[in-house]
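Here is the structure we will look at.
Only one protein chain is missing from this complex, and each of the others stays in its spot.
And then chain A:
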Amino acid sequence: MEDKKLTKKDLNSMFFRSWFLLGSFNFERMQSIGFCVTLIPAIKRLYSKKEDQREALKRHLEFFNTQPFISAPIMGVTAAMEEQKANGQPIDDATISGVKVGLMGPLAGVGDPIYWGTLRPVLAALGASIALTGSIVGPLLFFILFNVCRLATKWYGLKYGYEKGTEIVSDMSGNRLRKLTESASILGLFVMGALVSKWTSINVPLVVSKYTGTDGKEVITTVQMILDQLMPGLLPLLLTFLCMRLLKKKVNAIALIFALFAVGIIGYALGVLA
């Protein structure tokens, strides 16, 4: 009997389906239907018997949740394992589930800081700073650059996972992923530092001293002027640390935002903020 093999068309179809991974996200099994729908072209190709198809579908309706872009290599590996199974290799359900579950946690740990922690904030901040001038270049730049990175990750990730199969489990234990995550974190933190300093504005116009200079001009010193001499952006920095601490204590982000709104309104009413 000839070996069953996924065609290029199947992989392409899986690639497009993977764009909708989170479509039916729910609190019970999260991305499970999305994962199953992505695997359907492979299941159709590999299994002709109804009961085999049924078993495969059930296998992939199990709990699944990871960073959506980095899910692609997992889909590739899973497809490769299904292919081996369909060709009679002794791979049981538990092995396939085990590889999926074993990969989704660590890969999310890599994908979250890279894509949500670094790539998106950096590109979004860049796009937003241009957009503030009213230029369409801002949104376009963000949209195009981000999606190029996303699609490249998904396409090459899927192929890489499929071609390497379970070998990628050993690849993952190497330093490569750690280096990537650390580089992304460095870039992300560096840019965040710049954003805290430059793209935040707090102004405390409280007057500390006021006197008439020798040339007859009035010299006013405000709290903000003193703070700026000390270190520009000091207040935003302290506020950032406060927010980090509160968020770590599980204070809801929306609650924090509302609290800061209140600070803004009360501060303005009292003349402390401008």
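Keep in mind that, in the parts below, a residue touches a chain if its C-beta (ideal position, glycine included) is under 8 Å from a C-beta of that chain, and two chains touch if they have at least 3 such contacts; residues count from 1.
In this section, contacts and distances are computed from a predicted model.
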If you had to name the missing chain as UniProt does, which of "PTS mannose transporter subunit IIC", "SiaC family regulatory phosphoprotein domain-containing protein", "Fe-S cluster assembly protein SufD" or "Sarcosine oxidase subunit delta" would it be?
-> "PTS mannose transporter subunit IIC"
Absent-chain contact - pick from A:Met172, A:Ile202 or A:Val223 | A:Ile202
Had the left-out chain been drawn, it would touch chain A at residues 19-30, 32-34, 36-37, 40, 43-44, 50-51, 53-54, 57-58, 61, 65, 68-69, 108, 112-113, 116-117, 120-122, 124-136, 138-139, 142-143, 146-147, 150, 175, 179, 182-203, 231-233, 235-237, 239-241, 243-244, 247-248, 253-254, 256-258, 260-261, 263-269, 273-274
